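Left out: one protein chain. Kept in place: all the others.
== chain A ==
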Amino acid sequence: MIGLLVAAPLLGAAVLLCGGRHLNRTGHWLGTVLAGVSFILAAVLFVDMLGRPGDDRALHQHLYSWVPVGGFQADIAFQLDQLSMTFVLLITGVGTLIHLYSVGYMEHDERRRRFFGYLNLFLAAMLLLVLADNFLLLYVGWEGVGLASYLLIGFWQHKPSAATAAKKAFVVNRVGDAGLAIAIFLMFTTFGTFAFGPVLANAEEATQATLTGIGLMLLLAACGKSAQVPLQSWLGDAMEGPTPVSALIHAATMVTAGVYLITRSGAIFNAAPDAQTAVVVVGAVTLLFGAIVGCAKDDIKKALAGSTMSQIGYMVLAAGLGPIGYAFAIMHLVTHGFFKAGLFLGAGSVMHGMNDEVDMRKYGGLRKYMPVTFVTFGLGYLAIIGFPGLSGFFSKDAIIEAAFAKGGTQGWVLGAVTLLGAAITAYYMTRVMLLTFFGEKRWQPDKNGNEPHPHESPKTMVIPMAVLAFGSVFAGGLFTSNDAFVNWLKPVTSFEHGHPPIGVAAITTLTVVMLLIGVGAAWLQYGRRPVPVVAPRGSLVTRAARRDLLQDDFNHVVLVRGGEHLTRSLVYVDNKLVDGAVNGTAAAFGGLSGRMRRVQNGFARSYAVSMFGGAALLVAVTLLMRAV
């Protein structure tokens, strides 16, 4: 049953990618239906799970022994517990909606069948990632989603920028993957296994150094997949992919896999405080980093990408807090899945109506032309800034409280950072909202001279947006009533009540104040006065933020250019020095170089033959000598 969850989309991927052109007309529906089948299966399993008591909800399924070599025993085996179930519902639910949306969005793309094949492949890999019962199988899903992400970012391969972005995403992710691999090596040498059960149950017995090592390597992996500093540079470029991809993979699901990994490995982090500190630092830095970048981008998708980075920073920070934070990290992950996917789909709907224009400075006043998109996007907007009563308010507030509850100076610093983040979030999202839907229209003809005619999108696109908006509004309230979400996850992630040094009411009030400051600042800048179509030069900070705070430039100069110089000089060294040295050494013994030179004069064959003849003679002589 659990295996079927993965098998359905995998089958879809296989059929769509290997099938021929005759599937072009129906393929997208096949892909959508199989995603839906997975969702229905998940729902059935969910209902079944609810029927059992909290401690008895995990399901296990052992398929077969995969790689047995000595003490190394890797199995294809699944585990479905509350944590996995949460992800499975999110992945298949949002996944199905985005399949549906793509039917409309990709309608005019001649390679639509392949697009759906890749989407199905992504679902299968992502489900494998969250259903695996050991770290090696998780690794397969981990790199599997990386592959799907690579294929989908680079879907429009004819654009060099897309191809470059895809490669960059894969390579940066590979750095993280290497971290995951090393973590698995360490588990194997420590516990003799890398299955969740025995590793996590016995985590405390390992030495502090080992646990810190494993924790840091897992964090590296999480940084790659979840676009956390210092491996965040790929996410902005990944917006080259079609917008449904940005919504599903680069907002709602894949990029949150790092949070899953840390939460899943909670037992290791709980016993390794140094690694935990590293996790919260990464989360806090990324939270601000992404938010600042999000303020400066004029490309609507890149602004949202900065926001994603920042919101995942919140989740990572929460996961780094330990048992007081895991459940909140996952709760924010789910609500974020709703509103961020909804926001991206809204952005896609806007682009759909605006000749694929992405520059928000060339939008303006769209609320009159795209009312449904405006409403659904607006609800997502209210949710993400944490407007009281909507999803983001509950999930973000919980994280801010937990951050304060960390205690000591750390608690104050983290609390302040999360509050500051809330203000910046309100600022950049209000900016997006105002630039896109309010003010005067600032549309310009595209490069072919076509004036955009903004219009509402087709039903297949609007329905998913509406469903996600619904989730953005109500999920948070539902999750927090009677602590439903925390109680649901508690058996897996464990939970402790945090005790912030200031009252909960005070924190909530502060959060709302920060929100109002952010909204107000954005309104002063973009609502009150007309927006220039060409971005002003901006302050030094703005310019740096537009360039992703120069981190990418650093990568480019040091890693890319440096790497090019290194490989080029090595090519020279290999051709001249290594080759020459070995030939030269041989020459010293056997006059090889003289022969080589003659070879080039055209005596190749005769020399080779005589050389071999010599060898044969030598063998014969040796044998003869021994015989005598």
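Just so it is clear, a residue touches a chain if its C-beta (ideal position, glycine included) is under 8 Å from a C-beta of that chain, and two chains touch if they have at least 3 such contacts; residues count from 1.
The criterion applied here is as follows: contacts and distances are computed from a predicted model.
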item	value
Hidden subunit of the complex - UniProt protein name among "Septum site-determining protein MinD", "Adenylyl-sulfate kinase", "Chromosomal replication initiator protein DnaA" or "NADH-quinone oxidoreductase subunit M"	"NADH-quinone oxidoreductase subunit M"
Sole contact to the chain not displayed, among A:152, A:184, A:372 or A:489	A:184
Residue touching the undisplayed chain, where the options are A:144, A:215 or A:294	A:144
Which of A:38, A:79, A:96 or A:193 contacts the chain that the document leaves out	A:193
Among A:65, A:208, A:444 or A:481, residue touching the chain not depicted	A:65
Touching the absent chain when the full complex is considered, from A:163, A:466, A:521 or A:550	A:163
For chain A, residues in touch with the removed chain	17, 64-72, 76, 136, 139-140, 142-144, 147, 150, 154, 157-160, 162-164, 166-167, 170-171, 174-175, 177-178, 181-182, 184-186, 188-193, 195, 197-199, 202, 205-207, 210, 563, 566-568, 570-571, 574, 578-579, 581-582, 586, 590, 592, 595-596, 599-600, 602, 604-605, 607-608, 611-612, 615, 618-619, 622-623, 626-627
